[in-house]
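Apart from one protein chain that is not included, each protein chain of the complex appears where it belongs.
What follows is chain A.
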Amino acid sequence: MSQDNSNLTVQDKVVASLTRRRRQEKLFRTLGLGSVMVSLALVAILFINIFSKGIPAFWQTSMTVEVYFDPDVIRISEKPEQQPNETFEDFDERLLEWETQLGFVNFNRILSDSITPLLSDFERSQTRYVTQLVTSGERHALRDMVMEDPSIVGETRSLTLLTSADVDVWLKGNIDRSLPDEQLQLTSVVREWADELHANGHIQNRFSTALFMNPDSRSSLASAGLAGAFVGSFYMLLIVIFLAIPMGVAAAIYLEEFAPKNKLTDIIEVNINNLAAVPSIIFGLLGAAVFINWFKLPMSAPVVGGLVLSLMTLPTVIIATRATLRAIPPSIRAAALGLGASKTQTVFHHVLPLAIPGILTGSILGVAQALGETAPLLLIGMKSFVASIPQSPMDQATALPVQIYLWQGNELRNFFEARTSAAIIVLLMLMISLNSLAIWLRRKLEVRW
């Protein structure tokens, strides 16, 4: 401090520093407000980004076509019926033979014959390109229609067929149209057809039920859907709900109401808190080593996934339940005990019913967390491609977040980027509805002491 300053009074010094200090105050405050705004903006950017990418993918281009089931192309014998004196095995064999016969039918020809009349500029040499308009899964759909009801042969049906992924990308403008020819996925003639059919209304953008009703597919990308993932996630959440929640609540009741307060329960407490913060991937390693390697449970099965997610959710449920139990005033317990209820009766008749809102909220949040978890599921083999909807929790399956992981890696980027975003929107919507349910329950049932 210089000589001059020491002659000033304290008051003078304070007054002299005020401008600087007020400026600092203002700066600090602005910084704080700024970071709140940045955080809020980040939430907004994340959501706007995902939604703007994903929402268009809920609509897919599809083509309405009069499909003639030409008996000259579908040359099959009559569908076998079970004869009265025939064993089931014999009938099954005949049926299989018939289905094999049907499998050899050239349904691509049926498709192209139905589509070519719609094209103004078509030469016979271009026939093989016509089927590129429609996703390959649709010819299996035609085959299944005939298999279901052979009397359809010879008739004409108006069908709505999904266009192939490449056509969808082209028509939605998800690919740069000015790219040189060899970098575009479609040949020029198909692109012209697609534009023409789109212009005269044969191809329209319709809400994509395939996204929700179909399982994943690699051969027919446009019809890849989330149904398999829904069912897989559903089984796993069921296991979490029936395993993690009862066990977590029971554990919390013991630790909060019965357990003596000593070194051991202290260790349990630290252990549970630590378990809640253990990286989820560690639970995947546990699942791979214990459930798959020791107990020989099937890989990629929802049972294993459910067990792993249950162990992961358990600490969350325990912590939430304990917090709720702790918030219930001791006077409730004292009143019940004073009237002669046993400790167990006090807890189960008086404390637990009051804790149910809190337990429900905590459990729903735990389930939502389990729904969004990916990493541990990858380690128990769920990253394999599954093309069918699992029939039981022991079947191979995938889960919603894992499906997102699989789709984002698909080579056909400009189709799957949107479709992955759509899957993310579905996942986020499910999680948001679970969370809103929890908030609503808390508002509705909450008791303030």
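Observations on the structure shown:
The rule is simple: contacts are C-beta pairs under 8 Å (C-beta built on N, C-alpha and C of every residue); 3 or more make two chains touch, one makes a residue touch a chain; residues count from 1.
One rule holds in what follows: contacts and distances are computed from a predicted model.
A single chain of the complex does not appear, and UniProt lists its protein name as "Phosphate transport system permease protein", one of "Proteasome subunit beta", "Phosphate transport system permease protein", "FMN-binding protein" or "Monovalent cation/H(+) antiporter subunit G". Checked against the full complex, the one of A:106, A:160 or A:344 touching the unshown chain is A:344.
Across the entire complex, the residue among A:241, A:272, A:336 or A:355 in touch with the chain not shown is A:272.
Residue-wise, the contact with the chain that is not shown comes from A:314, picked out of A:161, A:314 or A:397. In the full complex, chain A touches the hidden chain at residues 14, 21-22, 24-25, 28-29, 31-36, 38-40, 42-43, 46, 49-50, 53, 246-248, 250-255, 258-259, 268, 270-275, 277-286, 288-290, 292-293, 299-300, 311, 314-315, 318, 342-344, 348, 368-369, 371-375, 378-379, 381, 383-384, 401, 404-405, 408, 417, 420-421, 424, 427-428, 431, 435.
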